[in-house]
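All protein chains but one are shown at their positions in the complex.
And then chain A:
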Amino acid sequence: MSPELKNIALKDAPSSTDEFIKGLWRENPVFVQVIGMCPVLAVSNSAENALAMGLATAFVLVMSNVLISSLRNFIPKQVRIATYILIIATFVTMVDYAIQAISVDLHKSLGAFISLIVVNCMILSRAEAFASKNTVSKSAIDGLGMGFGFVFALFCLGSVREILGNGSIFGFPIFPESYQEWIIMILPAGGFFTLAFWLLIFNHYKLKKAKS
């Protein structure tokens, strides 16, 4: 049994900071659980897109976690997944309209992936595995931790891809004019390479920690 699993199995009443850190780092949805890969690979081609997508997902995650957790004693077990989807879809619609109101360009570049937050397996897995079994405050903290873990991961990918693929960060060029862009990095293939690279770093770090 790895130390992480032991930690989860043994803990009785984890503190709220622990719940937060869990999502951000130890059980990071992208780098450790490797779930919700569709938006991670598709819209992380620039730091701005990645950050917007991450924040939108985090908002939906926190809100749906809170609502599902507060309704957990009323939702019949047989129709729980349908109910979760309905609740998640409500918040996704709110986010969709909000992004459209803030920036039409951003809405265009994120495209269908905003609506696809509904079927992001990370949100559904937190609802099923955590919010439906825990108190509202705990679920909110769990949602925040996981949400910011997702934002962090997306930003890691998006910034690397934008720096290499476009020579800029948040649209500001950071290299001299003569910089040669690596076009592959803003193509889908670059998403896979960058994700693999970050997973390598995380697993290397984890192994090192487990050894010592």
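FYI, a residue touches a chain if its C-beta (ideal position, glycine included) is under 8 Å from a C-beta of that chain, and two chains touch if they have at least 3 such contacts; residues count from 1.
Note that in this section contacts and distances are computed from a predicted model.
Between the listed names "Carbohydrate ABC transporter membrane protein 2, CUT1 family", "ATP-binding protein", "Ion-translocating oxidoreductase complex subunit D" or "Cytochrome C oxidase subunit IV", the UniProt record for the complex's undisplayed chain reads "Ion-translocating oxidoreductase complex subunit D". Among A:Val34, A:Ile81, A:Ile102 or A:Ile183, only A:Ile183 touches the chain left out of the display. For chain A, the residues in touch with the chain missing from this view are 175-176, 178-180, 182-185, 187, 189, 193.
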